[in-house]
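Shown here: the complex without one of its protein chains, the others still in place.
After this line comes chain A, so read on.
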Amino acid sequence: MTARGLTPSLLLQLLVVAGAAGARWRGQGTTPHLQSIILGRCAEYDALVNPDPRGRNCTAIWEAFKVVLVKDPCSVLPSDYDRFIDLSRHSIPRDKSLFWENNHLLVTSYSENGLRFLPLCSVLYGRIGDFLSWCRQENASGLDYQSCPTSEDCENNAVDSFWKRASMQYARESSGVISVMLNGSEPSGAYPVKGESCGEGTVKILEERLKKMGFQYSCINDHLPVKLLKCVDHSTHPDCVLNSAAASREIPPLWAEHGASHIVPFLVALASAVHM
């Protein structure tokens, strides 16, 4: 294919499409410069976020992570990350755990960088993997930058196994009051089995499971601070108008939402852990 007559961006798009069409797996390829990003994140965590008085060895943490990069892309088990977790784990303050489903960005905003809550992506081992993708090539020893397997391709892929192992650790280290943020407007159901409000539908399934496990729980619809946060993006929606003299309503907002979506009841289930 000659490049003459094609603008550079069009050529690039065609190449990307061609590349994607030939991709082995359904998921995004390995993030470029994976090692530098991981080392940088570890260093940043240690220097700025939560320094370990004993000192963390980020090189050792990277070496422990690296072991999965030589494995067949569909043969990576959660236990392959055991050493990595061992080196990067740290305690989680009581009552700060926040589990979530289908609302990654909202959770990040609401957690306020670990001030309000410490979700998995704010814990060292979670932060290391956040938004990254990685896998070895199927028939060669190098990393696959084109695509990586998702759960639809195979269960034991590097990324899914990572999050399974990390989530297990996170759950084990959680104590006190555990919070869960679910997306009530997710068509397949807030609790991923398939309810939109407390005591209904899929949320009822969660509540019953927790009851069986011996946990106390309570559920709040439309938890105010979270509703306020959602409203930041939809400030012109009728449900989001504040009733206060201090807020100005007369000046037309600069960022009017086009076709403001409906604010649906937002669920926060608070489950009180009996152990610890």
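Here is the rule we use: a contact is a pair of C-beta atoms (placed from the backbone, for glycine too) under 8 Å apart; a residue touches a chain by one contact, two chains touch by 3 or more; residues count from 1.
Basically, contacts and distances are computed from a predicted model.
One chain of this complex is left out of the view, and of "Ran-binding protein 10 isoform X2", "Glutamyl-tRNA(Gln) amidotransferase subunit B, mitochondrial", "Protein TRANSPORT INHIBITOR RESPONSE 1" or "ADP-ribosyl cyclase/cyclic ADP-ribose hydrolase 1", the protein name its UniProt record gives is "ADP-ribosyl cyclase/cyclic ADP-ribose hydrolase 1". Among A:110, A:134 or A:162, only A:110 touches the chain that is left out of the view.
Across the interface with the omitted chain, chain A contributes residues 31-33, 36-41, 43-44, 46-48, 58, 108-110, 112, 116, 131-132, 224-229, 231-233, 235, 239-244, 246-249, 251, 253-255.
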